[in-house]
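Only a single protein chain was left out; the remaining protein chains are all shown in position.
Per-chain numbering from 1; labels A, B and C assigned in written order.
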Amino acid sequence: MEFALTKPQKEIRKAVREFARSKFENETLLELVRTGQYPADTREEAAELGYCAIHFPEEFEGGGLGLMEYVLAAEEMCRTDSSMGLGLLLASFGSECLFRFGKNSTAPQYLPGVAAGKMRCGAAFFENRGDSDLSGVKTSAVQENGSLVINGAKTCIANGQTADFYVVLCKTGPEQEGPGKNLSLVAVDAHADGICLWPSGPTLGGSLIDFADAAFENVRVPEQNILGRPGKGLAHGLDFLDEARIQTAAMALGTAQGAFERAASYVRQRKQFGRKLFEFQVIRHKLADMYARIDSARWGVYSAAAAFDKGGCDRRTAAAAKLNAAASAMEVSDEAVQLLGGYGYMAEYEVEHFYRDAKTLELFTGPPQALKDAIAEGITGKPR
Amino acid sequence: MEFALTKPQKEIRKAVREFARSKFENETLLELVRTGQYPADTREEAAELGYCAIHFPEEFEGGGLGLMEYVLAAEEMCRTDSSMGLGLLLASFGSECLFRFGKNSTAPQYLPGVAAGKMRCGAAFFENRGDSDLSGVKTSAVQENGSLVINGAKTCIANGQTADFYVVLCKTGPEQEGPGKNLSLVAVDAHADGICLWPSGPTLGGSLIDFADAAFENVRVPEQNILGRPGKGLAHGLDFLDEARIQTAAMALGTAQGAFERAASYVRQRKQFGRKLFEFQVIRHKLADMYARIDSARWGVYSAAAAFDKGGCDRRTAAAAKLNAAASAMEVSDEAVQLLGGYGYMAEYEVEHFYRDAKTLELFTGPPQALKDAIAEGITGKPR
Amino acid sequence: MQILNYTSQHREFRHRMREFLEKEIVPYIGQFEEQHITPKWAWRALGKEGFLCTAVRPEYGGMGGDFLYSVIASEEMAKTNHTGLASSLHSDIVVPYIEAFGTEAQKKKYLPSCVSGDIITAIAMTEPDAGSDLAGMTGTAEEKNGEIVLNASKTFISNGINADLVIVAAKDAGVSDPYKAVSLFLVEDGAPGFKRGRKLEKMGFHSQDTAELFFTNCRIPAENRLGEKGAGFGMLMEKLQQERLMTAVGAQASAELMLDYTTDFCKQTKDHAGKPISKHQAASFALVEMSTEIKLGRTFLDKLIAEHAAGEHVVVETSMAKYWITDLAKRTSQRCTQLFGEYGFFEDCPVVRGFRDVRV
Partner (left out) sequence: MQILNYTSQHREFRHRMREFLEKEIVPYIGQFEEQHITPKWAWRALGKEGFLCTAVRPEYGGMGGDFLYSVIASEEMAKTNHTGLASSLHSDIVVPYIEAFGTEAQKKKYLPSCVSGDIITAIAMTEPDAGSDLAGMTGTAEEKNGEIVLNASKTFISNGINADLVIVAAKDAGVSDPYKAVSLFLVEDGAPGFKRGRKLEKMGFHSQDTAELFFTNCRIPAENRLGEKGAGFGMLMEKLQQERLMTAVGAQASAELMLDYTTDFCKQTKDHAGKPISKHQAASFALVEMSTEIKLGRTFLDKLIAEHAAGEHVVVETSMAKYWITDLAKRTSQRCTQLFGEYGFFEDCPVVRGFRDVRV
């Protein structure tokens, strides 16, 4: 077994790190985090270097690389700054659905725009804020003269108000069929008539991303906008979620690493009671715990990504990678806030937004309870 | 990055698994665990298949393979049964010192016997039961007419009364030099005059291994019995400890996995309140937690072993691998005991000795506080 | 502020019991642990000194002590760091069934010997396939010719080997509602068809004789029913609060004992530089953190003891206490052993027995 990155992987990681370090500037960045203004320029610069579509096929202007390379880039971005990382990475959230489930006519329409850092995607899956189970989707898409007519409401859509297109999980079969059956993923242009949007409200973290709720009222799209196989929307949605969980896990990993590095550097500089903080055994042990906690998450994320690229990442592996990485981000950023004392609470010292972003990542793409349900299903099958 | 075992690695793992499953029989085994009687026959059978010296050089009848292969074998043995695994694996504990630090005349004398499953090694490092810091070693080895004369006392030596030779960490410089300086590792034949042994007392786990204390009174061994470089005993001892920690981590990993599998199988069979236990969400989530916990430890152990084989495993990586694996063994076996209810407490259902072995592994080769000291030193350097 | 108001009589009782245990019991505990049973003489010695069943009323031979005496006896027993003399089980869990639900004849017959230690009791509820699910119980009781015929297998029965008298829960096969089918029965040693299985091999509790019990067409006189027919479930529920509370009392005392042992060890053991381990910052923080948790448990528990003693209904809170405090004892055992370093996995490390025993 080899535990070394390939040379191109190392190069990507290094290049992304350098990009992030040079472009994510503390003062501007804190201002963005505070105001939630989107760093459109930085995204375009990232896109020019190919960082907005590392894992898209080349035919859509992507890098043609794997999820592993995406993971390495995501980790570096979030390590440099979690909020900036989330801002750049989540802008394309959901666009994978346009190429993962087979050729689709909408892919050339949107993906190059995403790859260029100009377009954003809105994944419109959830309808119930408190329940992340997708099988309860009720938004309907009914065939009518070669079109699909969509009616329903979605909540908590990332890039909700700024997206150029949406990936909407719809019920394409009769309502009485029962939950989860006959769903389909449908690409919907943001300019289509009948979409009404309003902000889902400000968020705790991920503050560069706008979340919105949407109502679809007789929204018409061409039939061929169905992504993947009609009626297989739930399976596709869950498959996408596996990929999204590995992506989120990578962001969490970077968030943990970034918080750890800030804390380590703080305790090396800061004096108290006549000694540097890092000389106190209790502080040292906290650093060691943080280090070991990150170590315990990192390989799981990498191995899930590697398995995904080989086509073999099962649901529980992706879920476990995210569960561990998100928990590690929470614990490590929590400890970082603690280690910085009063400064940990201050925006200026950054770790406070790492902590808020960690919580956001923990709940996005599946809170712990949903991940545990998925893992348990992998172990014992579904319960009755 | 590849996350796949090589074909030979997979084969070894499979072969060891089959060996363990066929040879570790529940009833005999529980009797052994209860009485602490050593399974000498099973060890010799394992040796015939090459499992007692996978990572020894071929010239000493070893398999000439890496620590990675040792790790895979150790995991499978402890997964099948933690006590049996520890019994077979720890019999050679410390013998790596005879070949890791350069050619030594004692290697051909003992290693083939260990590889054959007939000889055992006693690593005599510690002198203070409550303090695992090796730099405080006081046992002296003084040069006298081409011999070394050893005086001092050691505690908690694994295979203490059954070892054929000891690896003794001695002070070879003047006492006033201060702690840690001028130590050397010395191989001592168990038949040498002046060794007095007595049991360290029964142990909580690892019950097939005998632990003893030893007093060395004017014990004479040839000068060339110094292992590695004279005066570098502390460095060698710590290097050995890195390897030993990765080994112990692998045992802990197998222990966790074995406890998890027993618990998963129990909750699948057992009915309560009219349903199978595994159908209760809380039980399912516990299984998921256990699975994710093991997942969070496994890759760290493998990557540390892979790095070790490449010559590049730093101290903190080994320490973090052990910290995570031991914690995972404790948590998972604890939960397994809990999930089995009253049966979890009964010897017959096995998980209780997994739990005791997990605690033993957690403290052996460095309790958490020592590991955290080591990790912190890797991050910030030594404190003043 | 003292939540519990121990009187000087209470303190004198505690002192007397502690002295007795140290002199008469503690020296033999090693033997009990090795033999996997605590001999009956130890029970009788305890009874003779008045340390069993302190709550039983004087007319049945007891001292009629208040609940604090039970707490004291249980705590002092826990501080001997062994579990074989399961006197709290006998005094505070099993015997109260007889006193609360027994007929006058039953009470006259059994209670004085329970107090003296001549009768050791056990309670047999758990079955191999039902676990803690009482409604899933399958053991049956049938009335035939003025006798009761029991058929049941019971497991994990503490005092199973020593018990001279066992309270057995079984169902009337004719009643379909499981909550109305259970009755309790008093089965004496030697009843025809009552057999004890093997002593169970366990992780800990080595001085205690946990066993399987088998009742095969076991015949007992009809008057050995305890309480009303079909009222078993209700009786068990009624006693739940005290049972849970006593479990918490034992676990709390055990956590306190382990922390004391560990604190002593850390103060007395020096590192190679001559500095006590307790002065290592990580160890000293660990001790403070554990003692904080233990104090929280103690305060919560003391309040419940006072409430229980005052007859308040605090069954939810006692469940919480049982859950949290047994977990506290487990966590404490896991963390304390760490502070002993390698010594922490040797049996003569003073917290190792606790590490095994708290998992029951």
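Keep this in mind: a contact is a pair of C-beta atoms (placed from the backbone, for glycine too) under 8 Å apart; a residue touches a chain by one contact, two chains touch by 3 or more.
In this text the structure is predicted, and so the values were computed from the model without any measurement.
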Out of B:Q37, B:Q143 or B:Q281, which residue would touch the omitted chain in the full complex?
B:Q281
Answer key for A:A249, A:M330 or A:A374 versus the chain not shown reads A:M330
Tell me, which residues in chain A touch the chain that this view leaves out?
30, 34, 126, 128-133, 135-136, 156, 179, 200-206, 211, 270-274, 330, 334, 337, 341-342, 344-348, 352-353, 355-356, 359-360, 362-364, 367-370, 372
Contacts from chain C to the absent chain lie at residues 1, 3, 288, 291-293, 295-297, 299-300, 303, 306-307, 310, 312, 317, 320, 323-324
Over the whole complex, note the residues of chain B touching the chain we left out.
280-282, 285
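What we mean here is this: only the chains that are shown with their structure count from here on.
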Name the chain whose C-alpha centroid is farthest from the C-alpha centroid of chain A.
C
The chain whose mean C-alpha position lies nearest the overall protein Cα centroid is chain B
Whole-Å gap between the CA centroids of chain A and chain C:
52
Between the Cα centroids of chain B and chain C the separation in whole angstrom comes to 38
Note the residues in chain C that touch 2 or more other chains, in rising order.
280, 282
Specify, in ascending order, the residues of chain B that touch 2 or more different other chains.
369, 372
